[in-house]
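Every protein chain but one is kept in place in this view of the complex.
Labels for the chains are A and B, by order of writing; each one numbers its residues from 1.
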């Protein structure tokens, strides 16, 4: 008896589980609302197709973790201070990485040795030792201030004495910059990888032959695949004259942007180059413009003392900045956006319900149909729930709306009598 | 006749297409359920407004592909081993990039030439040639082990002979580190760009004048825009003493974090600096602490033989790590999150249905209203579908719930009789 009843319950449960439930709909045969509904739905669909999927590629998985390796090689010969300068002289560092400086002019202070000597900067002019004592510990000089004022002769202004590499650098000397830099070329070999899709690409096709690469210069229209960039062309692209950048030195960014749609053939995954003056953010800054750095070459005299040749170099620094991302169809973002799209299409109903329930001729009629009311306090007996009985608790609902955003405004009072 | 009928079908189709369909709702006038419903909806809305939109900026498109260029310049003078050291001496590499080392102490082995000489490390002590033969091919010495043991005199311990740069480096010599490093300053010029929004920013405003930049030191409170960092201040920020870092060398990260809300004026897009000891992950490691490297300066004797001066330098390496992202209002993420929000608000119904259908006084009444049943086997004739006929297939449904998560528990048996 007990198992029989248990079995019955299980059966009941299974039967209930496989019951299919679907929303009951009210169908309104109204041309005006029907057309508005379809137009709103169409707009939503067009938005999703056009913007979310076609423009924003909402159906693709995006790999933004691009891995990149850059090799550069500068070519060109210049003349500075009657010396011929080649790559080994003007490119620092020499290894051909993604960041390097091309020296355009130098202030060279030769034969420095450790010792004591006068400063050269105007900041350190003095007439008495007290002037120099006040500057003890300064980081701005060429050496450690000793506190002594070295006057040339009686009473005239002299310079504070420093301890350090002597003679001190005098960077007021100005040499003409190496203007041949405009004809220098930069060869860039950039290979990238999108780890998510395991796609490896180079910035120029394997089919380019040696002689083309040796002779071509990059041009966005005529030679988009040529990996050789002329410095003069780059300056033109960023609207800078050679003088403006060699005057104080500067930083130029060569951006290699990879934006790949891997739903197409990988052959179409090619980079776009563009150029920026990286210190542009400081263009209007009155302080610390340009780019320069100091380095020294060390020599040893026969007597064993170390000498150095200090170089203050003004340079153009090039930074190869590789960025990009790749997209490929993937179910997860596609589904999320599709569900968002479908759900959004359903939102047309919200808009139409507002019209239908408030501004349409038969609004009351629709309300009566759409909303079935159940009072909070139910007293009818169970067997009373027949057609007539249930009708008693069903009445047209006039409410200020709410869920699903349907708003029916005012007129509640007026109608309450019409339902009965 | 045929075209007339075809036209009629087309008309019918169009009429059907513009029919408007909206969900039929059951309205329950119950204070308890109504209030619960609104409270749950309110919580969901608050969650979305407060967390998703205000905190997580769910309505913004985010550009995480920040492009950055860093220029650094160290200033300061130190004394090491009675030599005054300036920037050209202690900063490696000299070009002022985003990663550089400040040498704080060196072991210098002067006048090395190619040849044969004894090792200096304890690992290579020997008494017989066999001791050294066992170490052939070792990578740990200062030169290639020849297999000979160079004993000073009879029977005492000597050192294995090496072939290479002689004399071998003896790094047990310890010089006092250059403690002036604490007063050195690092000037950082960082310009960034968010390619997605084409926004370029510098780490300090153009309005700062030269004299301010030359005299200020960064302080998070007093000088948040000063781009000059004192090494001592940085050490204080990361709770390290100078001795702890100069003892074995170390790595310090200067993080420049850009977090920009481009819905506001771009003027508010400013970086936050913070400092980390990069080798902190290896703090408790017993092996290979600190940071040091070897480099050589090469000289040529008059007789043409190459000599070198080997430097083993302990240094503080600074890495400027630029990170950040920018957000700006965009329709796609906004819509996705808004749809998620609206859909989630609808989920309040799920919760309230559970209460209403199970724990509320008039639960059975509601079930009867909410669910209209259609039997799987339908035998009534079509014209029977009047009020009474349809009533026959409509009955209160008692089911274990299911779709839309509505659960009505138990009591199926008890009620099945009450539905007639």
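Going forward, a contact is a pair of C-beta atoms (placed from the backbone, for glycine too) under 8 Å apart; a residue touches a chain by one contact, two chains touch by 3 or more.
Here the structure is a predicted model, which means the values were calculated and not measured.
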Of the candidates A:50, A:97 or A:137, the residue in contact with the absent chain is A:97
The listed residue (A:113, A:183 or A:305) that touches the chain absent from the view is A:183
Touching the hidden chain, out of A:9, A:23, A:134 or A:173, is A:23
Only one of B:197, B:293 or B:334 touches the unshown chain, namely B:293
Contacting the left-out chain: of A:159, A:218 or A:371, that is A:371
Logged for chain B, residues touching the omitted partner chain are 9, 12-13, 16-17, 19, 21, 23-31, 33-35, 37-38, 51-52, 56, 58, 64, 92-93, 99, 101, 114, 137, 139-144, 163-165, 251, 253, 255, 257, 276, 278-288, 291, 293-296, 298-300, 302, 308, 310, 315, 317, 319, 321, 323, 325, 336-337, 340, 343-344, 347, 349, 352-353, 356, 369-378, 380, 382-383, 385-387, 390, 393, 397, 399, 403-405
Hidden partner sits against chain A at residues 15, 17-33, 64-65, 67, 69, 71, 73, 75-77, 79, 83-84, 86-89, 93-97, 183-185, 187, 189, 191-193, 195, 200-202, 204, 206, 208-210, 212-214, 297, 299, 302, 307, 309, 331-332, 335-336, 339-340, 342-343, 346, 349, 361-362, 364-366, 368-369, 371-372, 387-388, 391, 396-397, 399-400, 402-404, 412-413, 418-420
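Quick note on the criterion: only the chains that are shown with their structure count from here on.
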Separation of the C-alpha centres, chain A versus chain B, in whole Å, is 15
